[in-house]
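This report concerns only the one structure given below.
Left out: one protein chain. Kept in place: all the others.
Here the chain labels run A and B in written order, and each chain numbers its own residues starting at 1.
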Amino acid sequence: MASVKLTDVKKVYDNNVTAVHDFNLDIKDKEFVVFVGPSGCGKSTTLRMIAGLEDISGGTVEIDGVVVNDLQPKDRDIAMVFQNYALYPHMTVYDNIAFSLRLKKMPEEEIYERVTNAAEILGITQYLTRKPRALSGGQRQRVAIGRAMVRNAKVFLMDEPLSNLDAKLRNQMRAEIILLRQKLDTTFVYVTHDQTEAMTLGDRIVIMRDGFIEQVGTPTEVFEQPHNIFVAEFIGAPKMNMMETRLSREGAKYFVSPFGVKIEVDGEKARQLAEKNISDREVVLGVRPEHIVLSEAGAPGAIPCRLEVNEMMGSELHLHVYTENETRLVVRIPTIDLTEEQRRNMVYGAQLYITFSGKVMHFFDKENQKNLIYS
Amino acid sequence: MANISDLEYLRLSKGQKLLFRLKRFFTDSLPNGLKNFFVRIGKGIGSGCQKIGSECKDIVSTFVHGDWKTKLSYLVMGFGCLARGQILRGILFLLFEIVFIGYMILAGGYWLSMLPSLGKVGPTETYNELFDTYTTTYNDNSFKILLYGVLTIFFIIAFIYTWRQNVKQNQIAEKILASGKKLRSGKEDLHSLVDDQFHKTLLALPMTGILIFTVLPIIFMVLVAFTNYDGAHDGYASNLFTWVGLKNFNTMLSWNSAGGTQSYAATFGEVLTWTLIWAFFATFTNYFLGMFVAMAINKKGIKVKKLWRTILVLTIAIPQFISLLYVSKMFAKDGIINGTLLSLGWIKQALPFWEDPTWARITVIIINIWIGIPYLMLITTGILMNIPADLYESARIDGANPWQQYTKITLPYMLFVTGPYLLTSFTGNMNNFNVIYLLTGGAPTNAAASSAAGSVGYTDLLITWLFKITTGAESQYYLASVVGILVFIVVALISLIVYNVLPSIKNEEDFQ
Partner (left out) sequence: MSQNKTAGAVAKRHMGLKTSRRIGNTAIYILLIAMSVIWLVPFICILLQSFRVESTWQVGYVVPQKWGLDNYQNLFKTDFPRWYTNTFIAALCTAVLQTVIVLCMSYTLSRFRFKMRQPLMRFMLILGMFPGMLTMIILYRVLKDLGMTQANAVPGLILVYVASSGMGYYVSKGFFDTIPKSLDEAARVDGATRLQVLYKIILPLSKPIVIYTILTAFMGPWGDFVFARYISFGASAGKNVAVGLYDWLSKDQINKSYTMFCAGGVLVAIPVTILFMCLQKYYVEGVTGGAVKG
């Protein structure tokens, strides 16, 4: 149980490629932090630098106030779960979990105690005498977690632990990790490329791109107040719709006019814009698919468009529509809101009208892609 | 040549494509590859010089900015470590310096001073009147001078490196102490040898062996090429040997045929040509036939696959010298083959397997196939099984017949995967001493070429010729050394061209 502090951490490879630029982050004791970003963004590299598996090119990593830059992984008191599990194929499940304890020369009775205890929690007691080869993906994942659990390490590192599992198992294991976290009550650093995992697991999320931190915040913060277009598009599925339009100010009121339809920005958003004293300008307007609703011809703010693809997801429909100027938008409609007949008419080429309220808009600067309100 | 876009290239006919690629190979890939190589060498030298410069600067600045412990370390190695409490490191540095100075005074200086002359006084004979005998006094030893001279230079380089490390240690230690951290203790140093410095521990033994038993002898032998070291000048018992500059290379590469015998250059050319022909056939006959056999055994519906494989593998198990020597005798004039054929009445007189140059050359290639097929069968079996089956399924659905499947799928895949192997196999065959020496010993003798050096035969490779030169009556080590260097140059050149050019060709058939 410990805090982790990264100060100006940098990773430069031999071929002068910089994988991580001046990374600064304070991870509090018992916090669950998730690094998320597309592949190659430096999230795994950062995690591996915390673990000591990768040399730190610059800056310092502190665990519990001690600079660990020059310490070997074994001296950092960390536990780690790897993407491909990294179970020792020649050892039984029991020996795998007991490996680190034996290296510490712990008495065998205590090892037995701890291993069976961990196996109990993870529900793998009946597999303890098997070799990893004889286990399914989900079971192997549990063994890998068990191996990290028994150590009572200060920090628990997880490097894309669920990405080798199929979708169903992944959801199940995700829930189990949340439970596990409550039981272990230690500091977690978790790396993933999946925004759903990040949102559901993290106390705080670190969104990275090309070696830079794009935003750090709680799931609610990064979802509701994305600092830039990248974060806005990365968090949330299907991703946020982006439209280029003009933001115009008329006294205290603001208006946007996507596709020639004038919509007023109202409530909190307008107040915040006014507070920042933002004047007329070209912006990128972002609206999440679930915030777009179906409208009718002639209704105020109705945008005409044509249906291209209708994805029936069960509880909701994902409609891919084209506006008159060929901008592609995605609309997410709860299935329950539609009548049988409406659903039957949702076919290729159908004429639809959509609209969205002024409360759920995000405004980004066209030049530097930053959020006009939150950055 | 005009550059054409990928799409334009696709529109060319088959012949035009081939022509285009050939042209591009000679006008583009080959020169560029070679150019890049030399540019890289140039850059390497440049950055090397730069590095030495910056090291020197660093050494000076460490001295200027260092404290007195650091400054004293420039003279007394390890002093800084000792003064800062890193006893183990300090003692090792100091010990090394003492050993080095001691060695240089006691022996190193002598060897180094003798190196330019390789010895001044040869063995002398003194007549003893009393017993009416000659006693020989042995004086300088050129061989030892050369050997220990080279060793001493090694040692000096090692010393300079260690001294530099010693300076660096001080710099690092000062920095660490300045940042308020503790230095590593001797115990931690020792522990790091099985942990973060474990690679040094692991490499210590193998690298020492390579250094002493490969690098040092190679440097020595390269130097021998510039001396007159041979049986008559063995540097100790008979006569001293000395530096002769490039004379041996002149001899080997001159076309002057002295006294009616063939020149060295002509002999070298003949042997080199045969070596290349041999390497080509030995590599590719084995490769394609081995692949063919592997495919035959792998074919669906063939039973007892394991038995066929085991029969072939048996030949790998039996030490080569037995099979080669025995087969060589089977093909002899009075051997079993000729004996059987004669008794069957198929031939009237014994076939000249080893007596006629052309027969002999073809026979060694064929026997080499016999030796090589099992090995290649094993290698190719593994790779063939790795070719994804769906490639073949898709090709069959596209309408490819077995031959097309072979040329369009199997062969490109195999060549791609085994490209590096083919190269090493080619250079390995160039130096395939065992097969040639045990089969023919180089025979039949090439009378015209023989007088040049050693007794050269028609099936002699450069490597067997080299062996004959050293074991021949005159033991012309200097010539052997020249041949060895030339072999190296040929092998390196071939490898260089293939390495620099191959990838550009390979990319077009990329399977990854």
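Here is the rule we go by: a residue touches a chain if its C-beta (ideal position, glycine included) is under 8 Å from a C-beta of that chain, and two chains touch if they have at least 3 such contacts.
Keep in mind the model is a prediction, meaning the values are calculated, not measured.
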Touching partners, among the displayed chains, of the absent chain: A, B
Candidates B:92, B:327 or B:364 - the one touching the absent chain: B:327
Residue in contact with the excluded chain [from B:162, B:285 or B:315]: B:315
Option from B:8, B:125, B:195 or B:474 whose C-beta touches the chain left out: B:195
Touch with the omitted chain, as defined above, among A:25, A:41 or A:79: A:79
Interface with the unshown chain - residue positions in chain A: 51-53, 72-74, 78-80, 82-84, 86-90, 99-100, 103-104, 147, 151, 157
Residue ranges of chain B at the interface with the undisplayed chain: 143, 147, 191, 194-196, 198-199, 202-203, 205-207, 209-210, 212-215, 217-218, 220-221, 224, 293, 296-297, 299, 301-302, 308, 310-323, 325-327, 329-330, 332, 334-336, 338-340, 342-343, 370, 374-375, 378-379, 381-383, 386, 417-421, 424, 427, 431, 433-434, 437-438, 462-463, 466-467, 470, 477, 480-481, 484, 487-488, 491-492, 495
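Following the convention adopted for this analysis, only the chains that are shown with their structure count from here on.
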Computed distance of Cα centres, chain B from chain A, in Å: 54
